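Structure incoming, see below.
Note that one protein chain is taken out, while the other chains of the complex remain in position.
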Amino acid sequence: VKHPVVTLTTDFGTSDHYVAAMKGVILGICPGAALVDISHTIPPYSILDAAWVIGQAWRSFPRGTVHLIVVDPGVGSERRALVAEVEGYRFVAPDNGVLTMVLDAAKSSRVRQIAIATYFRRPVSQTFHGRDIFAPVAARVAAGLAASRLGPLIEDAVRLPTGSPRQTGQSTWEGTVLHVDQFGNVVTNFSLAEWPGLDTKPFRLKHSKINISQAASTYAAMIPGKLCLISGSSGYWEVSCNQQDAGKILCAKAGHPLKLRLLPK
Amino acid sequence: VKHPVVTLTTDFGTSDHYVAAMKGVILGICPGAALVDISHTIPPYSILDAAWVIGQAWRSFPRGTVHLIVVDPGVGSERRALVAEVEGYRFVAPDNGVLTMVLDAAKSSRVRQIAIATYFRRPVSQTFHGRDIFAPVAARVAAGLAASRLGPLIEDAVRLPTGSPRQTGQSTWEGTVLHVDQFGNVVTNFSLAEWPGLDTKPFRLKHSKINISQAASTYAAMIPGKLCLISGSSGYWEVSCNQQDAGKILCAKAGHPLKLRLLPK
Partner (left out) sequence: VKHPVVTLTTDFGTSDHYVAAMKGVILGICPGAALVDISHTIPPYSILDAAWVIGQAWRSFPRGTVHLIVVDPGVGSERRALVAEVEGYRFVAPDNGVLTMVLDAAKSSRVRQIAIATYFRRPVSQTFHGRDIFAPVAARVAAGLAASRLGPLIEDAVRLPTGSPRQTGQSTWEGTVLHVDQFGNVVTNFSLAEWPGLDTKPFRLKHSKINISQAASTYAAMIPGKLCLISGSSGYWEVSCNQQDAGKILCAKAGHPLKLRLLPK
């Protein structure tokens, strides 16, 4: 590949030198790499948020892209390091569940434990495997190293429980909030694929004590100030409010329960 | 072009995957592109702030650069999408006024409505035209597609009212605050071009109840703690305070009125 792409997702923030140190290591090994930040403001140690962000971003990149994820509360412990091949993409990450949404969505995948230390930066610090292990391995893979050279296939990579909505009655389901984004869009775990046309049926979606019973096809079509269900770019039904912050209005956070009732027409 | 530059200006923030998704789409279409972030912390939906930021940045880049601006409260509505050619630069943006300061400053420009959907990403979501329309079109333009292939010339692109200072008496003018930057520099709409040598004349500039009557040629030359007028890098007279935040001292915000009086020598 002439211009291999390497993306970075961490909880390192951008004030310190940590992200830059990883980029320096990558460019030393793979000089033509195009480096793209996905997010460095994953809440510290939040594997679930990292899993969401990479799960949303990976397929927007060209095949061959190496996605490097370092949200790693277990750094220095015995947790494994992984390299995964998924539909032509490669992932380098700790084995703690950050790849859950990628692997759940994948048609096929091959996950390996990184068992060969040949490509690590020396000396390996106890506290910064992002720079010393994950970045150099990702750079080698971007530069053409076959994943099979790094270690054996495994079948038991850590997966987080994500969960689909659960039917609780004849026309009622309980789901959860997957994510609240920067604009306050509240992403539910009711997927567009499994709930097609939800916006065309009478429904009531409840978060805490607030009901949402309207849907809209665009933000601009929403009555200002009105919470609406909308078919989001995330692949899930989202609750939004035109030019306002639905997340704040609802006080919604990832993990909160949602109740859906389909109403008779 | 061997290394086409594509810049990005959005109100998406950098916590979510939205900016990265746009970059992934661009690199899939134009693999050698050099991607440069201008700002992703435009206040949500603030077309005026986006217009200011791109208006300040565009000419620092090499000719041929494609400037992509996605601050788009009207996403999904009938608002048009634009591609503009200005002095060798190209702009891809929604037609909502974000190009106002670029077009106001340009010696000449050609603005087109994007009318051909050939280059859009499929399917086009209702809520994320940045990824599905603007990014792929910008990438095609960066990769060499002629703007003329995208749609017809238009003459009525949306422009925001920006306004020059207004004379209110024989030696008095009313202007406004255009922008307060990260350091607290307060940019006025008294331009260096139309007000040359303002710092060499006796003057009084008033914001709310505070008067500024001193000028300085450098920050280092300012008396610490003293508000001074200075010839800013923005092309406008600015009010600054050496190593302090003039914006906070004045409680100044974009849009606030300013009164200038030229005094007898």
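Letters A and B name the chains as they come in the text, with residue numbers starting at 1 for each one.
One rule holds in what follows: a residue touches a chain if its C-beta (ideal position, glycine included) is under 8 Å from a C-beta of that chain, and two chains touch if they have at least 3 such contacts.
None of these values were measured; they are calculated from a predicted model.
K.L.:
Of A:P44, A:G163, A:P196 or A:P257, which residue touches the hidden chain?
P.N.:
A:P44
K.L.:
Could you tell which one of B:V5, B:L178, B:L198 or B:L227 touches the chain left off the display?
P.N.:
B:V5
K.L.:
What is the set of chain A residues that contact the non-displayed chain in the whole complex?
P.N.:
These residues touch the chain not displayed: 12-18, 20-25, 27-28, 31-33, 35, 44-45, 73-77, 79, 125-128, 131-132.
K.L.:
Since one chain has been left out of the picture, which residues of chain B touch it in the full complex?
P.N.:
On the side of chain B, residues 2-3, 5, 7, 14, 34, 36-41, 53-54, 56-57, 60-62, 65, 181-183, 217-221, 230-233, 238, 240, 243 touch the unshown chain.
We adopt the following convention: only the chains that are shown with their structure count from here on.
K.L.:
When the centre of a chain is set as the mean of its C-alpha atoms, what distance in Å lies between chain A and chain B?
P.N.:
32
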